[in-house]
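Removed from the display is one protein chain of the complex; every other protein chain stays in position.
Up next, chain A:
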Amino acid sequence: MFEVAPFIPFFVAALLALVLRGWPRALVMIAVPLLGLANLWMLGAGSFGAYSVLEFDLLLFRADKLSLLFGYLFHIAALIAIIYALHVRDTLQQVVSLLYAGSALGAVFAGDLMTLFIFWELLALTSVFLVWARRNGRAYMAGLRYFTLHILSGLLLLGGIIFYAQSHESLAFGQIGLDDNPYSWMIFLAFGIKCAFPFFHNWLTDAYPESTPTGTVFLSAFTTKAAVYALARAYPGTELLVYIGATMACFPIFYAVIENDLRRVLAYSLINQLGFMVVGIGIGTSLAINGAVAHAFNDVIFKGLLFMSMGAVLHVTGRINGSELGGLYKTMPKTTVLCIVGAASISAFPLFSGFVSKSMVMSAAIKNGYDWVWLILLFASAGVFHHAGIKIPYFAFFAHDSGIRAQEPPTNMLVAMTIAAALCLAVGIYPQALYGLLPYAVDYTPYDVTHVLTQLQLLFFSALAFVWLNLRRLYPPELPSVNLDVEWLYRRLLPQAIRGTVAAAFRLDGRVRRAAVAGVGNLMESVASHHKPDGVLARSWLTGSMVAGVVLLLGVYLLLGFAL
C-alpha cells in the first residue's frame, strides 16, 4: 500500500497555492484537510518512513491513539480555519498557514526526537509569518519576540536531544520523565516554552492578538496543542506539572478581567485552558490523561470559535478593544449567537463541549488527593466563565451601544464559525464520539445529577456575581491600557538597561575625549607661550644678564670645588 505521511499533502498544497489563484486555490485548500483526514483514517495506528541519519534510526510516521487524536483534531482545525480565511487574498498567509498546519502534523506523528525537532522549528518558522502578515510595526516587533522565544525552545530541544543521544541507543520519542539528567530538564523546558508555562507565556499574549483576524485562528490551534501532545507523550505523571498547570489555570484570569484588547483576553484564557490540560498530564492517571487530551480537542474548537467571532468583529469594525465596542448584537446577530455558543462551551455549560472534558480533569484531581489544586481549578472554572464566557460577548455585542453598525462578516467566516459551533454542541451532547477516540478506555459519565447541578450552580452564581458587580458599578471599566506582565523584563527593563549602559559608555567616552583634547590644547598653549613675543625663549636678553649667569655658574663651581 502507498503510504503518505500526513504532513505531505499540506506541504504539496502549499506549493500549489503558491502558483494557483482564485477558486482553484480555494478548492485545493479546502480539499487538503478533507483528503488528509481520509488518508489518516486509512493509515490508522502503525508506523512507516524509517530513515537514518548518521548512526541514528529515525521514523517519520508513528501513530498510536494519542497521536491519532491530535492528528484528527489538527485536520478539523485546519479545515475550519481555511474556510474562515477563504476570503483572504494574500498568498503569503495562505501558503504559510498550510505549511504551519503541515508542520504541526509532522510534529505530532514524529517517531523520534530528531524528526520532532525539525518540525518543532518549522512550526516556529512558518507561524511567525502569520504574525508578520498583519504588516504593521507592532506585529513586526511582536513577531520578532515570538520567533526569538520559539527558536530558544528549539535550541533547548536540540541541546536536550544531544545529551539524550549520549546516554541512549535510540532517539525514539517516548516517555522521558524528569530526573537528574540535564537532558530531561532541557527538553521539559523546550516543551514548556511552547506550552506557555508561567514566565514563558508572554509570547502568546503578545503575538496572537497582533496577528491578522484569520492568522490568529490558525495560531491558536496548533503550536500550544503540539506542545501539550509532546508533554503528554514524554512527561505523563510528572507531579511538577500539576502545580505548573494550576498556576497557569489561575493567574491569567486576573489579567483577562482587566485586559481591554478582547483577543488578548482570549489569549490569556487560552493559557488558562492549557493549565487544565497540563494538570491532567501531571496527574497522569488514565482518566486524567484522557481528560487532558479531550480538553485539548475541545479547546481547539471552542477557542477557535471565540477567536473567529472576535476576528469577525475586528474584520468588519476594525476595532477589537472592549472600550470601543458594544451593541453589535443589533446588526450582527448571527455572530453574536455563534460567539455565545463558544462562550458557553469554554465555560463548560452542560450540553456544550467544555463540560464533558474539563470535568474529567477535575474529577481526576480530587480522586488523586490534590484537594487544593481542585479548589484552584474550581476557582479557575468560575473565573473562565467570568472573563471568557461573559466578558467577551458582553463587551463586544452588548454593554453600552458604541454606535457601530457593522454588517455580518463574509459568508465563509459564518460557515466556519457554524461548523465549529456545531462541533461544540455535538461533542457536548454526544461525548461518546470523542471518548471513543481517547488514548485510554473511558469509564466516565459526565451527565449525572450531581455534576450537572453543581456545575450549573457554580456558573449561575458566577454570573450573579457579574450582575451584582455591574449593578453596583464595582466592575472595572474597560480602559485603553497596557498591563505589565513578565514581558516587561525583556520589553522594558532589558532594552532600557542596554540603552542606559550604552549611554553611560558614550558619556564616559565623551568625557575622556574632551579631557584629552583639553590636555593637548593646554600643552600646545604652554609650549607656544615660551615662543610667543615676550615668551621666555623669544625675549631678547641683556648682555649683563648673561654675564651674571656666567658668574653664578662659576660661583657654583667654586662652591663645589671647596665642598669636594
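Note that in this section a contact is a pair of C-beta atoms (placed from the backbone, for glycine too) under 8 Å apart; a residue touches a chain by one contact, two chains touch by 3 or more; residues count from 1.
Here is the rule we go by: contacts and distances are computed from a predicted model.
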item: Which of "2TM domain-containing protein", "Oxidoreductase", "Oligopeptide transport system permease protein OppC" or "Phenylalanine--tRNA ligase alpha subunit" matches, in UniProt, the chain that is not displayed; value: "2TM domain-containing protein"
item: Listed residues A:430, A:460 or A:557, member touching the removed chain; value: A:460
item: Touch with the omitted chain, as defined above, among A:38, A:162 or A:469; value: A:469
item: Listed residues A:450, A:526 or A:543, member touching the removed chain; value: A:450
item: Per the touch definition above, residue among A:155, A:178, A:257 or A:340 touching the missing chain; value: A:257
item: Residue touching the undisplayed chain, where the options are A:24, A:174 or A:495; value: A:495
item: Chain A residues touching the omitted chain (full complex); value: 137-138, 141, 144-145, 148, 253-255, 257-258, 260, 329-331, 333, 363, 366-367, 371, 374, 378-379, 382-383, 386, 398, 401, 405, 449-450, 453-469, 474-476, 479-485, 490-492, 494-496, 498-500, 502-503, 506-507
